[in-house]
Each structure stands twice: as C-alpha cells, then as structure tokens.
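Pasting in a structure now, in structure tokens, and then I'll have a few things to ask.
Complex shown without one protein chain; remaining protein chains in place.
Right after this comes subunit A.
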C-alpha cells in the first residue's frame, strides 16, 4: 500500500472554502509584502480527509497492535481521558485567562499535583515541563541551583550509570555539568565500588532510575543514597520506570531528592506518534525554592463564598524568587495534564497500585514463557520489573540472525517490535515491556510468534533477514536517508 504525497493531489484553484473566512484585502506595506505565494496543497476537504485517513492506516498503534516497547510504556489510553480533556471550556481556555475564570481547571491541576506528591513521596510538584527530557532538565537545573545558592560552586559533576537513558547524559551536559559514567555489574546492579571511586566534593548529583533500564530493581539503593548524600550530592530519579513501583515503593522514601514523571507513560496519556509528552517534576524539601514556575497553590476561602471552599492561583517568579524559571511560554502541556488527572481519578488509590502489580506480573510471565521456550534473559537470576531484556547474541552468532531481524519479522506477525539495542551494554538485546493492560492471550500470542520466528531463523535465515514483507514498505535504507538528504518535497521545476 502506498499513499502519494498530499502535494501530488494539488491543483491550482482548488480549495476547501468552507474552512476560511471570505477574503478581505490585507493591509501590508510594500516592504513587508510576501511576493510569491506559499506553496501549500490546494485540495478539497474530501481529498485531505482521505489522504490523512489512509496515512493513519499505515501506522501501528496501541489501538491496533500490541506494542511492547521497553522503557516507553505503551499501554491503553482510556477514551474518557481524551473526551473529558476536550470539553469545550477546557479546549477554549486561553492560557492567560483570568484566574477567576479558571478555577475549575486550576482545581484539577492542584489535585493532580497533590496526587503526584503522594505517589512519589515528594514535597512539591510542578507540572510545567513539557516532556520527560525537559523534566530531567528541570531536575538537574534545580540541583545546580541548590548547590550554587549554598555557595558550593565546585559541584559540577553528574554521575550517570552506563545503562542510563541517553537523555540523562545529554541533560547533564545541557545544564553545564560534566558527565561521569559508572559501570553496571553483571547482575544488573550498579557497581558500588566504582561509585565510591567517583563520588566526592565535585559531585553535584547522580541520575538513576529504579528499576533500572536493564529491568531490575537496584537493591542497594539505600547504600547509593547514603554514599551520594554523604558526599554532599543529591539524587535524581528518572521517572521513566515509575510504572513498575506505583504503590510499592516511593522515590522519596528511597532517598531521591528530585524526580521527573513521564505522565504519558505511567499515567497513560497518548503519545501521538512521538509527542506530546509531559514531564512533571517532584522535589524534596531542599529543592522546593527552586521549582520551575508556574504551579498552582490553593488558599482557603473565608466564609461567604457558598460555591467554593478554596481559591486557586498561579505561583510564579514573584512568589518564588529562587526558581530555575519558566520552561515554556505558558504553563506546559495542560491538555496532557488533564488526561493524566482523569486517569488518576478513575484508577484511584487501589487502581494505581494495581498498575505496578499487573505490569510486573505480565513482564515476569512473559519472561518465564520465553525462557522456557529457549530464549536467553540478560539477567536470568533476577526478578523482572515491568520490563526485561532477552539477548539474541546466540542467534546472531549461530544463525546470523540478529535482534533487529527478529524485530522486523515480528512486524509481519502483527506485533510492534520491542525496543532494540537499548540499553547499549547488553549485546543484541530486545527490551520488552508488555504493560498491565495486555491480556494473557495477547502475551501468549507474542510468545508463539517469537517461537515461530526462531524456527524460521533455523530453517531459512534469509527469510527472517529480509523482513518485513507485509508492511507498506520493505526494510528502509537508513544510510541512503542520511547520505542523500531529502527532507522536504520540491515541486518539479519543469
């Protein structure tokens, strides 16, 4: 199936005139006037609807396919969250609308802040970062601001495990810090002896996720915390894996000083083909003065107001002079936050704990089944958290079929591939995360597919290496894409 570019449907003089106001002449002084018309598609409404609907059908998505992308947490996005975030009053509110006309919205935001504090064990939450990586930025920037406010200016090193998400070292660099890597041991835990060697008076902090990106719980986390705190550094929690521990253990109780939460992962807001996300941050007491603005505060209303017990207001730079500042023009991805709010209210206290329980049950079940079928776990002695790694290094060596070949062949079987080649320290790895919303039947079907592909690889390796066969395109030439850059369509000048 192939869908031509929208530009190929375009004909001069065609349009969708119901979609724009009647023309009036623009008032543009000569020197500012656009001379050549913009090249945009000139198509009818139906042509546009058909084109983009057909394109949508070329995608795998949660609504159509099992999507076990480790570390990305692709679970069902409840429809009610979407519908209720898109009520006309919610969609129509201007970000600078008066607070008196925003109390309903602000109440939702404040309650969301409070719920996130409760599940993470933090003292304050700011919802403003627009993605996980921006939450990371906010976290490390707060750590730096904290040390600088104390005059402790030599602390410029951020310790990052070699297994960490790539955003961690990139964020530390963006904040002007030097990145110090520490090793992960064979058993998946951080190398405490190596950590002892690098922790010291230059340590600003350490960035960790727990469970880690290799899918296991860092058992010596209290030791890590006391080591880093003892040296004067702070602990940053990468919340990408928060899904795995909801209601079981809180980052604040493990000793973390700051955390970002990928609301699109743990709190199930859709990711729309790559975004939007939302990277709310939570902080312990020491970092409260540095939180990014704005966030919402609640005040008791004195007697007389029958309708409302509380008044909600934005906190900004005037209220928090030591803030690391503002990260977006307004208040971050409000629509994503509303979806996360509705999701948390629907699940409630018991439902949130079940998220971790069933995500972990599914992961351990899938791991057990795959292990019984002869696949090799990267950390066979450990409990899986909500995700786990199998390594295809034996298949690569013996059959010449690598992890990417398995991934591409899975697409033909109707499953989105797991995360491939991450974390970097496990060779030929597939990082698999089923999430709690998949059924046992779906997991069994996935195991059957991997077993079938393994059999294919033994009988006809070339068949697996040539996959996929059933998708809109066969395997794409990424080298050509990077060497012969074609980043925008140009109309044939002839």
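Assume a contact is a pair of C-beta atoms (placed from the backbone, for glycine too) under 8 Å apart; a residue touches a chain by one contact, two chains touch by 3 or more; residues count from 1.
As a convention for this text, contacts and distances are computed from a predicted model.
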item: UniProt protein name of the chain not shown, from "ATP synthase protein I", "Probable glycine dehydrogenase (decarboxylating) subunit 1", "YeeE/YedE family protein" or "Aspartate carbamoyltransferase"; value: "Probable glycine dehydrogenase (decarboxylating) subunit 1"
item: Residue in contact with the excluded chain [from A:174, A:194 or A:461]; value: A:174
item: Contacting the left-out chain in the complete assembly, out of A:221, A:259, A:340 or A:429; value: A:221
